[in-house]
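Shown here: the complex without one of its protein chains, the others still in place.
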Amino acid sequence: MFSFRALKKYRRGVAILWKRTNTQNTTRKLDIGGIYPPIATPFTEKEEVDYQKLDENLQKYSKIPFKGLVVQGSNGEYPYLSVDERLEVVRRVRCILPSSMLLMAGSGCESTRATVHMTEGMAQAGADAVLVVTPCFYGGRMNSQALIHHYTKVADASPVPVVLYSVPGNTGLELPVDAVISLSQHPNIVGLKDSGGDITRIGLIIHKTRLEDFQVLAGSAGFLMAAYSVGAVGGVCALANVLGEEVCDLERLCLIGHWDKARELQHRLIEPNTAVTRKYGVAALKQAMEWFGYHGGATRSPLQPLLHTELQQLRMDFSSNGWL
Amino acid sequence: MFSFRALKKYRRGVAILWKRTNTQNTTRKLDIGGIYPPIATPFTEKEEVDYQKLDENLQKYSKIPFKGLVVQGSNGEYPYLSVDERLEVVRRVRCILPSSMLLMAGSGCESTRATVHMTEGMAQAGADAVLVVTPCFYGGRMNSQALIHHYTKVADASPVPVVLYSVPGNTGLELPVDAVISLSQHPNIVGLKDSGGDITRIGLIIHKTRLEDFQVLAGSAGFLMAAYSVGAVGGVCALANVLGEEVCDLERLCLIGHWDKARELQHRLIEPNTAVTRKYGVAALKQAMEWFGYHGGATRSPLQPLLHTELQQLRMDFSSNGWL
Amino acid sequence: MFSFRALKKYRRGVAILWKRTNTQNTTRKLDIGGIYPPIATPFTEKEEVDYQKLDENLQKYSKIPFKGLVVQGSNGEYPYLSVDERLEVVRRVRCILPSSMLLMAGSGCESTRATVHMTEGMAQAGADAVLVVTPCFYGGRMNSQALIHHYTKVADASPVPVVLYSVPGNTGLELPVDAVISLSQHPNIVGLKDSGGDITRIGLIIHKTRLEDFQVLAGSAGFLMAAYSVGAVGGVCALANVLGEEVCDLERLCLIGHWDKARELQHRLIEPNTAVTRKYGVAALKQAMEWFGYHGGATRSPLQPLLHTELQQLRMDFSSNGWL
Partner (left out) sequence: MFSFRALKKYRRGVAILWKRTNTQNTTRKLDIGGIYPPIATPFTEKEEVDYQKLDENLQKYSKIPFKGLVVQGSNGEYPYLSVDERLEVVRRVRCILPSSMLLMAGSGCESTRATVHMTEGMAQAGADAVLVVTPCFYGGRMNSQALIHHYTKVADASPVPVVLYSVPGNTGLELPVDAVISLSQHPNIVGLKDSGGDITRIGLIIHKTRLEDFQVLAGSAGFLMAAYSVGAVGGVCALANVLGEEVCDLERLCLIGHWDKARELQHRLIEPNTAVTRKYGVAALKQAMEWFGYHGGATRSPLQPLLHTELQQLRMDFSSNGWL
């Protein structure tokens, strides 16, 4: 397996190469390039957060050449956690995680004021950066103007760098390109996690923000290679909870330009990735984690366990690609 | 203007007529037939809840022949309120509202456990019934099975009757007909607020639940008359915050079968209603409230005030129908 | 059963009532109020048009108090007919149909020039009016301006009155309200068939065209009663191919204001209607026609026959409502 050190070297090289144009910036923004699992939150049978199991997962993740972890992305069931639980989970992760690994914490709420408050709390709990999902309940009114206002307020107040987060599959809302371009100029906004998977859009955003120190992360392993091809610097991949080494290997192959091998690996990751995300969701992710030696466990209600036929199909989506 | 007493008599007559088939039920479910404004939450300039202004609005609403009020429907900006604020607002409304008026409080959260908790809190704060929106963040997995499970748990635990709430415009999710039919049999689930406006679906739900003591409320003044025509028993109408007497008058005309006059009134309510809901949202509702003698005020961020052109169009949507 | 003559009298009364405001028009537009089945096109086993069976269906339809027939609406599989077949079918229907019945022929094509040509052909083949579906292939560019241009050209050229046709379920496109309002002023455009089922929109269109001699037809039996309640003057209902008398009876009950009986009947028509339209489509409509004594037969490919389970469910959708 590829070593930590070697991967870091590559990442640094790439970061330098892709940011050469930005010489006008005297202080650089936080480098967020690399792979992150958006970790799941294990629960006990009574649906309480199981911190013991969380710790054990973290011990294992610490040995994989991730850039860091995302805590309370969509896969962390954050909408099902109370305010206190959200903060406590981040505190716990910070205790276990090596300081060399970046802790990116989801701090998005519906209102601007709650998001600011949660962002401050996350920073205090030890987050190195916050990932802020688009508010979406009043989706029809969440136009560029409203979203720019929201993110500017949050970034102004945040003690740590802010990463924008567009996940239309959950929110029904895609952060508009013009809003991203505008926000890329904010000194405390360092990048975007884009989970929509529209590769034309991702390429355009990278193109239009090329003069800023702005970094785009693919929000899924399904289009990770394509995202690298058009200039993304990493990925937040649910599948990395299960096949972490393999996703990092795909990163490495893209970074060193071994596109043929990368393609072969990318192809084998699509079906398992779709299975644990769009197709069957968090319950499938947690089930697959169990198969691969992690603690997944139950989801919180109203998320339901998989049906028997879904379980069989999930297994097939891994095994038919040589992973089980 | 039509008197309270007369309207109540009509409502009772209708309730009896439409429920004659349900004689097998020895104990009847709570009668929720009638009109409700889903009240807005006034804020101060600093975006704090303005209880003083809330009180003054409630004084006025108490004089309109509403069946009751919905507190923390979508128009109450409930996703922008903290847990404590949600409860406090309900407590305050309960203090002011005449006991003859039904207080229906929105208690929906994303997780089942939080919804149960909030439901209990709302009952304790004085709610006569709770309105429970569909959880939606993991929309792809919110199938009938998950939603039936969710609502059953909530209704089992709730000290007060539960009203289902389907609002696809905000949640991207329509509570499936088969789930509604199944849930209609729960002794503590009394009805559905349907804001989607698919009148075929509303008719079908009323038809398929005709043997249950199950009541459907239109979720908007835009299709209130049509909903009455196919058997709805009332409506929760944003526009009733502004034109409360008029919406109650439309109810009356439908109940007594004056369809020609009802049609004329219904027609004049469509544009103002669309303006304060789908078209411009809560900010428009609050602006219109100001024009009609209520306290609307600002929205919480990220909701933005209307642009000047929107404001002009909003005024036109009222004035061109004879309301300003 | 209600007699032809009586129904006509009611229709006339209603037409007079609803059009009283339009006294500025010295010449009245064609009265299209009433019920129409959008007839299916029977095929032989080799997928040729079966004119013999068509004739036999027409004989039966002639005895039902329809206002007329729609030939080559969506249920006529018109996109699967050649130009010659489209014209020939209309010619054939004209031969059989009593002259008292209105023949409304679908003449919509993608290009304006083809639609003009087809419209002229339909008029020559004996159509009393044409029904013109929105062009839709370049849906993203079919804005109000383009559609107003299209329909104006067609209506200018057409020898017979034009009915607009909005059917988003097939075209992905809803004819915008502002385009309808603008087009309602054209002397050769008499109305709109709206199959989208958005009853708020239907009410608004009727309201905003109230000073024109403009008539709205519900495009489905599923929301026929609701459409009457807000001011529609009739319906083009796939289900009328199967339950023609019953749909006319629903019309009658609405026209004479027997809303309670109407509601009961409407309720029982929703499921069968959905089954032969949105749920299972033309193949189901043709199957149901066989059950009720008409010739339905096969669809043209790529439309496929129903699966066995679909067939059973289709039957249930009729029988559980007392129709089989």
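Per-chain residue numbering starts at 1, and chain names A, B and C are given in the order in which the chains are listed.
Here is the rule we go by: a contact is a pair of C-beta atoms (placed from the backbone, for glycine too) under 8 Å apart; a residue touches a chain by one contact, two chains touch by 3 or more.
Here the structure is a predicted model, which means the values were calculated and not measured.
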Exercise for review: Specify the shown partners of the omitted chain in the complete complex.
Suggested key: A, C
Exercise for review: Taking the full complex into account, find the residue in C:65, C:161 or C:281 that is in contact with the omitted chain.
Suggested key: C:281
Exercise for review: Have a look at A:83, A:157 or A:199 and name the one touching the chain we're not showing.
Suggested key: A:199
Review point. Going by the touch rule given at the top, which residues of subunit C touch the chain that is not shown?
Key: 47, 74, 79-80, 82, 110-114, 135, 137-142, 145-147, 149-150, 153, 169-172, 278, 280-283, 300-304
Check your understanding: Which positions on subunit A touch the chain that was left off?
Key -> 197-200, 203-204, 206-207, 210, 220, 222-223, 225-231, 257, 259, 263, 266-268, 270-271, 273-274
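The working rule: only the chains that are shown with their structure count from here on.
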Exercise for review: Compute the shortest path length in steps from subunit A to subunit C over the network of touching chains.
Suggested key: 2
Point to revise | Angle (degrees, nearest 5) of the CA superposition of subunit A onto subunit B | key: 180
**Study point:** Chain centre separation in whole Å, for subunit C relative to subunit A (CA means)
**Key:** 51
Point to revise | Interchain centroid distance [CA atoms averaged], subunit B/subunit C, Å | key: 35
Review point. Among the residues of subunit A, which are close enough to touch at least two other chains?
Key: none
